[in-house]
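Structure in structure tokens, see below.
The complex is shown incomplete by one protein chain, all other protein chains being positioned as in the whole.
Naming follows writing order (A and B), and every chain is counted from residue 1.
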């Protein structure tokens, strides 16, 4: 690229750098401090979790399905039992919900950062950034009794389309709603990171609805009741808000005070408080029409860092990129045509994750393929199976095997930091989404081209294991693949 | 160094930027990464608190006055009972003290970051920055027996004047003292953020005095005794050091060892240890004369970022700006002539707060005015009433109303993150200072021009609440004001 510079400029390079050296030593110093910066960046990526316990007895992990279900007018909501050592020590909650066509998940916010994965369907959602301008105009203007239509054109904040394969970041405390404007159900799974330091209170998952009456009709018939400990009182257990849900936020305020604050009639307040609303929190909204620019696959790229400059709050916060699709095969970060593929979304590709301190990885293992034994040095992992099945083993310190089961679609497995996991897909293959409690999770491997074994000298291996040099050679070099392995010759 | 640049360089602007583009990609990359930087900055502003409990049962908040009082020679000290769910879950302590004219609050340090608000009076304080030079000379030199006065001119670190309306930052572990050189009492309220990660030990508030004998004569007659749980042992409760205070730091060391370390006579050590001192920790100091440059209102501006360059430790750490006045009406960040005003001090205006991870907000509501229902997405809030009274309601998750009372001058109310609060001033108006456990607290609103309601499409509102479009229109647009509202037409 320097070849494009005019010749006369060439003589300038040295003095120019001197100018910069002395005028902008701040910048120069920064350029020089690459190693310092690297470690500081890594440090800034640390999670600072609420660790519930000073002693976690992780004897056995469990692959589990949700333990409780709430049926609503236009969908349902399921939540995993978090009253177990693996959930409590990881400091997470996990939910799954379905929004039927024309279903609206009512506006609400939660008390901890969430990371959403859309397993099926497509829809529209709104996420309210406080203080940001209403930059979208909607077709939903209407003629007033006086007929001044232009005065009544509705404005609101940006709307966003999402579809299956999307990861959506959800900051705590920000109001969001979801609408299914398509003909097929939307299915969503979400990690709620109550142990995250963005939540300053406790390990309870708290939801604050701006509409509806959150207390739902429950259908528990199909679930086993595995919550005996919860009913035995409060010792150690985390209660969940669902048991006590009574109303939305407005319902908690005095009617007259609200009417005065909002400057509206108490009849409007009555509806705001929704005390008689029996639709639950996912409601049917037949007449909902939303203005949205035509959806383009390429759209997000316009929002990526490197474009647009530094144009203030509007450009950075208000129009933040909060979505990334990681399902498309072309998006893969790791690919082996005989093994499978892995796609990672972290704060490098989705900067808001540096605030949430979370990341996710979508994995596909082909029939009988194997994912290398590996561990995460700086995060816990919550793996949800989106398709197929696999045999999975997890080993902790002392070589204790804490998990050894076949895991199937719809199950969740929580794996603690530093524990080693190996996955072998069944005949039907295996697909999953893993949420990690670090915005740049670092993985270590025990086999293959990127393994710790490969990084050590042959002589260390022979002396460590009592190997011959030939054995050590095989161990180090026979599995040439990285991360995702084709089915072994043994199988 | 610019002299080396040839005149022809003028034509170089475009190639210049190319050079810069490729030579200094570090800087350029930074410029490009505005969105990345934004989220990282926000992430760096996270608090990483010691969360005392994994389950907080916040059924009811309380507006409270201090529960314990200590009388000293030239002032008194009051402390709020922190043995309650709201204090423990927020991880804070709160104190108030009065320093009478000629009173000296003895040198000491505390184990956690503090944020001070001066409600009345004016005085001088010293904050010792370790390793910094003694840059002030004092008039208090004296003639030695040998008459070499110049040799005995006293030097010390910078002194700072403060006055009512000031917020003062107080890093943990740094020695400070306060002197009242005026004719009216100084009244101070302070948050001590024991849950802050700058305190690595526990949730106890610990004070380390360098002088005096901290054990004070107590006058508890005027306080209700609400500390029964504390006396029942250690289960769950946080003890306070006041109960056991015995001496200053020097009193804990062996006399001979101290005498040797300080190279002074044991008679001086005796006085240092102050075992017989009955004055308490706020003492009368009639003869205290301090050298201080004439106080100017504008003085701090000289210290603000953007001036002074990068002149090393002296310019950044040793002469750190630790004070900002937020009382003057002209300082307001939010103003409505019919509603009131709000002034915020955070790490943007007072950079040291990025280290303490705290911020504060001064609020004034005029007669019968209303502050919009709002919640903080990233901090707890401790509100102290400085004047007047208001009716306040707080609503938690599930729409549970956890507070609904008239709050008066001198009372403190602790509100958890994400809980929604509305304030309506009484006929006498309402003024308060709120301390927040985040250096850049983010607020969300439920009513007015900046509300989450306003950010959502009309159609979402109609379907959420079963509204007509007219009702939704009223809800969204009738309250045109932002944050602080004039008294409603209903009142």
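Here, contacts are C-beta pairs under 8 Å (C-beta built on N, C-alpha and C of every residue); 3 or more make two chains touch, one makes a residue touch a chain.
This is a predicted model, so every value here is computed, not measured.
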{"item": "Options A:289, A:338 or A:400, residue touching the unrepresented chain", "value": "A:400"}
{"item": "Residue touching the undisplayed chain, where the options are B:163, B:182 or B:207", "value": "B:207"}
{"item": "Touching the absent chain when the full complex is considered, from B:115, B:272 or B:472", "value": "B:272"}
{"item": "Interface with the undisplayed chain - residues on chain A", "value": "19, 23-24, 26-27, 30-40, 42-44, 46-49, 51, 53-57, 89-90, 197, 310, 370, 372-373, 375-380, 391, 393, 395-401, 404, 416-418, 420, 422, 424, 437, 442-447, 450, 452-460, 462-467, 469, 471, 473-476, 478-479, 485, 487-491"}
{"item": "Missing-partner contacts on chain B, residue numbers", "value": "2-3, 5-7, 9-10, 13, 16-17, 20, 25-28, 30-31, 34, 44, 48, 50, 52, 88, 104, 106-107, 109, 111, 126, 128-132, 134, 136, 138, 140, 142, 152, 154, 156-157, 159, 171-175, 177, 179, 197-204, 206-212, 214, 234, 237-239, 241, 244-254, 256-265, 268, 271-272, 274, 277, 283, 285, 287-291, 303-306, 308-311, 315-317, 320-321, 347, 351-355, 357"}
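The definition used in the following text is that only the chains that are shown with their structure count from here on.
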{"item": "Length of the line joining the C-alpha centres of chain A and chain B, rounded to whole Å", "value": "34"}
